[in-house]
Every structure is written in C-alpha cells, then in structure tokens.
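Can you read through this structure? Questions will come right after.
Yeah, one chain of the complex is gone here, protein chain that is, but the others are all in their spots.
Let's turn to chain A:
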Amino acid sequence: MQVRSVLAQIISLGMIVTSALIIWKGLIVVTGSESPVVVVLSGSMEPGFKRGDILFLHMNKDPIRTGEIVVFNVDGREIPIVHRVIKVHERQESTEVDILTKGDNNFGDDRLLYAHGQLWLQQHHIMGRAVGFLPYVGWVTIVMTEKPIIKYILIGALGLLVITSKE
C-alpha cells in the first residue's frame, strides 16, 4: 500500500511536468516561433513594455514591416532583444531584407547593440514578432533567475509537500 501511494505521487508529479511540456511544445508549433513567450528584461521599450511583462510571439512568412516589435538575436549575445523596427529595405530580386531596430525608450537606434560592424538585421536574426501582451506575469521568472535561492527553496518546499502529503 505504501509503495502504491508513493508511485501515485510520482505519477501525479510527472503529470504536472509533462502537461507543462505539452503546452510549451504545442505553443511552439502553433506560433511557429522557437520561444513563443518571452519576458521583458529591460526598460528600453517603456512605457509600452516594462520589466517583468510577458510577450507572446508569432512567426510566419509575412514580411517584417516598420513599426512591428520583433525579438531578435545578435551574434555573440546570449539574451534576445525586444525592440521596434524603424527601417526596412527589401530587395528587388531576392527575399533578402535589411532591418533596423530601436527601443522606444532609447535615444538612438540599435547599431551599437549589434555585432561589431553590423549595420542591419537579416531575416534569420528575427525570432518572432510580438503579437500579444500580458503585464507583470514575467516577474516570477525574473525573481527565480536573479535570486536562485528562492527557486531552490520553492522547489524544495514543493518536493517536501509532495513527499509528505497523504491521501
């Protein structure tokens, strides 16, 4: 009987983990973006987006246009950036495109943030465009990444509750 209830606990814990994974992978498929939800980490898009807000991304074949808020990766930088497109040059003969971005709250454009000598973003730098917005929710992850001790306490407390809780 003891073994049985322990197994049941493990399974229900597994259910939580797998259903979270299903939702995340499902979102990736639906939105077409490898990271469908991002947390805003800086104030460079204030007052539109504040630190701790979350953005829902979408990626499709539609061309990028001026005014859209895109999430992009820069070579040599680990953390993607969420900024607004202020300039687009689209080639005549190919699908190649040059994109320039800027944070709403920044004084100048993003060329200083790009890799050394890089003047434009290309399509492959873009991870997605922001389509939806939800305030504050991202604080959970910011707190957990910046104060890992809280994460461990939380995981420990949850684990302890799972182990000790009885039917």
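Here are a few things to note about the model shown:
Quick note on the criterion: contacts are C-beta pairs under 8 Å (C-beta built on N, C-alpha and C of every residue); 3 or more make two chains touch, one makes a residue touch a chain; residues count from 1.
Methods note: contacts and distances are computed from a predicted model.
Protein name for the hidden chain, per its UniProt entry and selected from "Trafficking protein particle complex subunit", "Signal peptidase complex subunit 3", "Mic1 domain-containing protein" or "Multifunctional methyltransferase subunit TRM112-like protein": "Signal peptidase complex subunit 3". Within the whole complex, the absent chain has one touching residue among A:4, A:61 or A:91, and that is A:91.
Contact with the chain that does not appear here is found for just one residue of A:15, A:30, A:115 or A:154, A:15. Although one chain is hidden here, its contacts on chain A can still be listed: residues 8-9, 12-13, 15-16, 19, 47-48, 65-69, 84, 86-92, 98, 104, 109, 130-135, 161-162, 165, 167.
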